[in-house]
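Input: a single structure, listed below in structure tokens.
Excluded from the complex is one protein chain; the other protein chains are retained at their positions.
Chain lettering (A and B) follows the sequence in which the chains are written, and residue indices restart at 1 in each chain.
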Amino acid sequence: MSDRKYTKEHEWIEVSGSEATIGISDYAQDQLGDVVYVDLPDVGREVEKGAEAAVIESVKAASEVYAPASGEVTARNDALDDNPALVNESAEGDGWFYRMKLSDPSQLDDLMDADAYAKFLETLD
Amino acid sequence: MRYLPQTPDDRAAMLSAIGVASIDDLFSDVPSAVLNAPIDSLPDHQGEMAVERYFQGFARQNLSPASAPCFIGAGAYHHHIPATVDHLIQRSEFLTSYTPYQPEISQGTLQYLFEFQTQVAMLTGMDVANASMYDGATATSEAVLMAHRITKRKKSIISGRLHPHYRETTETLLRFTPYDLEVRDPVIGGQGGLEEAIDKDTACVVVQNPDVFGEFKDLTALAEACHAQGALLIVAVTEVVSLGLVTPPGAMGADIVTAEGQSLGVPLSFGGPHVGLFACRQKYVRQMPGRLAGETLDADGKRGYVLTLNAREQHIRREKATSNICTNAGLCALAFCIHVTLLGEAGITGLAEVNHRTASLLADRLTALPDVKLLTRRFFNEFALDIGRPAEPVVEALAALGILGGVPASRLFPGEPSLENVLLVAATETVTVADIDRLVTAMQEVSA
Partner (left out) sequence: MSRERETISGARGLDRDEALSFEQDSPGRSGVDLPPVPDAPDRLGDLRRKDAIGLPGLAEPQVVRHFVRLSRMNYAIDYGLYPLGSCTMKHNPRLNERLARLPGIGDVHPMQPQSTTQGVLRLMSELAHWLTELTGMATVAMTPGAGAQGEMCGMMAIRAAHEARGEPRKRVLVPESAHGTNPATAAICGYEVDSIPSTADGRVDMAAFEAKLGPDVAGLMLTNPNTCGLFERDIIRIAELIHGIGGYFYCDGANFNAIVGKVRPGDLGIDAMHINLHKTFSTPHGGGGPGSGPVVFSEALAPYAPLPKVIERNGAFELVEQEDGPRVGRMKGFHGQFGMFVRALAYMQSHGRDGLKQVAEDAVLNANYVMAKLQDLLPPAFPGPCMHEVLVSDKGLDGTGIETMDLAKALIDEGYHPMTVYFPLIVHGAMLIEPTETETRQTLDDFIAVMRGLVEQAKAGEAEYFKEAPTMTPRRRLDETLAARKPVLRWVPDVPLADAAE
């Protein structure tokens, strides 16, 4: 878990070899409430840091999920299509969104680690 | 004033409870220069009898299809509406309720919308349908926008034989978007090279079936051509009764079907309100515009219905919504739903058969006249004729004889010289053999 990083928009990203896995934080799923649908990027799509990569819907809200870094999508979590509740049950585990090949790993440098993110959450609300 | 229950005493007591001296104290935020500007040109209030008399004056100045043989179609059709339909839609609980925001006390509306969606999906041969839209033209325009969202492509191809109101409405909706419309010419017959125009930039092809000249076509090959390029096929149906008799668009490979539902249960009412039908494949449901009713369970585990997939809509998505649409055509959808329920499987197929054969008889009788040529080969209840002379004055002459004899194509396509002599003629179950005799005789008279 040590190399998991977080954004201020509550996405997490974890690099393993040449691939990174992206999802939303447990805090974010709690704020959204019951997730009913996740619109994930298709494999092969080029996403750009800060641009919309996915959309997550709860009964009462819809939120854009922005790419924490630029790269090419290499996998999407098909399990969310049938069971979007996975995001509520395990936002930072089985409820991951997509994987991608990073085009510039240094883009992660200014993201928060788990401790910094926990401190950041304390400043909210 | 009969609709306003507060008496002067009530008003005085209420102002006093509020703690103000006069009603205009409650309008104190309004700049005084603009408050209570006189409106001199309008009359004061009137009783029921006076208002009814005033409206009878409007009614007397029209020739209505109830009192004249009617052969007019072109996107709206004079059908019989069973008495039950109009009685039931005027039930207070349907007429004077609103959007089912509180599902616990709106199950009536939600259940009929669920039944309506099922009926529309079945009739069109599609997986799912929404809870209705303003009309067929706006439904079609929204379908084109939806195809662009799904494919993320730039161009749409619009058949020249799509009803011009549908085409123009689509042009309006897309005018300020980055998308382009390629509109084909209105040529009667022939596919017009639609397949060849489809390429990797094409989001969708829009065709009407039967087309605006009444021709009904097998669209299977066109659907395949669309899908080979990753484009969607949108099929618009302006006469929904046809779906009782013809191979539905869903069975021909359509991806989105839009239709005008007016023919079933909804009065002509000089063009509106009518009811837009919108159906698509299951995989596109989250890109669909408009309201949707869905099945669920209540706290006691009983089956019930709610508005669902709301996250697509403007009240949540705001500027990112699939559409800015806020309402559906609730009461017209109910009228449609009641009429279809009355008809049932046997009724709607039978109704469609009567329409088709009546129009077929009409075509045989009219083409027996000298100089009249049938331009439509395969039709449902409407067809185009070349009457060998400009159609518009003929229609006016027929009207003078008390017959609503059809629509001159020039009204739909002004400035198309090739269509000047073309007359669109429709026949529904309301047309009798005597009506046909009258039209045939009158056509001879006005041509003499």
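Here is the rule we use: contacts are C-beta pairs under 8 Å (C-beta built on N, C-alpha and C of every residue); 3 or more make two chains touch, one makes a residue touch a chain.
None of these values were measured; they are calculated from a predicted model.
Those residues of chain A that touch the chain absent from the view are 34, 36-37, 57, 59, 84-85.
Simple rule for what comes next: only the chains that are shown with their structure count from here on.
Those residues of chain B whose C-beta lies close enough to touch chain A in the complex are 286, 309-312, 316-317, 320.
Contact residues of chain A toward chain B in the complex are 36-37, 39, 57-62, 64.
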